[in-house]
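For this view, one protein chain was removed and the others were kept in their places.
By letter and in written order, the chains are A and B; residue numbering begins at 1 in each of them.
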């Protein structure tokens, strides 16, 4: 079956700079797909190639099986909301939203009807005659959203549309975007470098790094099963303990650390052989602290270095026998939190699926 | 920067009409004029030799640079305090002074020069007022010499110095001068050691502009200076129009052009904000 939208090996270079490197992605109709990654990782470039503002150096983009690269931007029928405010400053809100319909030479009554519906969708009924300069940033972005949706595009692109807004407003509009996605069923490609925003909004997330996609998956998949060190680091907090592979079997590995302590049967990502440098990843909320050692191979002795009370939890900073740093979260009311002190020698332990090993290199 | 509008093609085509117009009616005519300086009446540098060798022409150069220098100096001395005051004065008064500056700047050049011709003539208002308060017995000769030219030119150049300088002073952070005062600087020290140095790039670039404009000015010198006190622009016009000596006119034009472009290059090099490629 041909995917709804297929980004097929897109590569884009500017001189020596590789902006995107063989980006490959299939998106289903109605899906909310987010591009998440650090600054300069090629998220916008991919989006702008979809919009037709840039031509890829190689690769293709297919919508319902048809390449769209030869179609100029204004005929692609794609909607987009930009990071900066891009309302037409000389037109009222109503005229802004009507603009795409006017350039499509749509009849007067139909335009009025659609504009009304689009403004209702973004909850700005009655703002038709307002000038953009007289609206708040959040309102302007909602008008931009209405303008991008009024012509029922099959795909809506959003490039960090909320990054200029403050945190509270941002959350409010995230909620609105989710609702609008559900109501319209439009396919959305959303760019952000805020992981919370990505997790809150998306059906699936594509993690970008240095022009490549590191992993694609739902939020829980990326959290529970990161494919690379980069993804593990980017989604959620984690500690990485450096050591070497002691043995590899059936996708699981044993690791040995500088002081000779070992762990066993950790899910291994990447190919490696015994003796190779590797690291153990542990998330602070998925390990337990206890006076007794846990089952052999899923436990390590640690020394408490510091305790920080953070309201709903107490974060314990600790060091392993060879000096590796990690932290553990104790929920409020955890029996240990009142009893432990700096310098205490304790043990950490974890469920077999909670730890991950990454080959280094 | 992503931009769909210019994505196809580099956008150079848009500039073509302006480029062609300037090439045909600016670059080619100017180059042509300059080449005539070495081809007329015959091939060679005789025109330049004549320009450099004669005392008549030496006097023209002297007049030109003297007037431009004095005009620049006087303009800077008046413009700095005015620009400073305008940058910090409370709104209403500043806008009155500002409006007067704009009015004088946009009033027709000939109208302004005419006013000074009338004011400065022997029976003019200035001479009669000076006589009335007993400063002079005989009317002073204020037109048809370089004094008249200087007054008229300062009048014209002042706005060109005040407006940019005001912008520069407005951008200086007042906290820097507060810091100077807290460091123990007296007002005079704060002025000479902090404010003037901070405004220096603006002063220098404005002065350079006024100097360059004064060097090539034609209208005011020819109306207020008279034929005996010729400046360079008048010399060029005279050679071409009355004497039909294109070689000589071209040579004088070339020298003026050289100085002007040289100073323009200095201006671009040192005072313009650097641009990306």
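Going forward, a residue touches a chain if its C-beta (ideal position, glycine included) is under 8 Å from a C-beta of that chain, and two chains touch if they have at least 3 such contacts.
One rule holds for everything that comes next: contacts and distances are computed from a predicted model.
Name of the non-displayed chain as stated in its UniProt record, restricted to "Aldehyde oxidase", "Electron transfer flavoprotein subunit beta", "Polyamine ABC transporter permease" or "Reductive dehalogenase": "Polyamine ABC transporter permease". Considering the intact complex, the chain excluded from display touches A, B. Between the chain not shown and the residues B:100, B:136, B:200 or B:243, the one that touches is B:100. In the complete complex, the residue from B:30, B:147 or B:204 that touches the missing chain is B:30. Touch with the chain that is not drawn comes from one residue among A:64, A:104, A:179 or A:319, which is A:104. For subunit B, the residues touching the chain absent from view are 1-6, 10-15, 17-19, 21-22, 25-26, 28-30, 32-33, 36, 78, 81-82, 84-90, 93, 96-97, 99-104, 106-112, 114-119, 121, 123-125, 155, 158, 169, 172, 174, 177-178, 180-181, 187, 190-191, 194-195, 212, 215-219, 223, 233, 236-237, 240-241, 246, 249, 253, 256-257, 260-261, 264, 268, 275, 277.
The missing chain lies against subunit A, touching residues 51, 53, 72-80, 82, 84, 86-91, 99-100, 103-104, 144, 147-148, 151.
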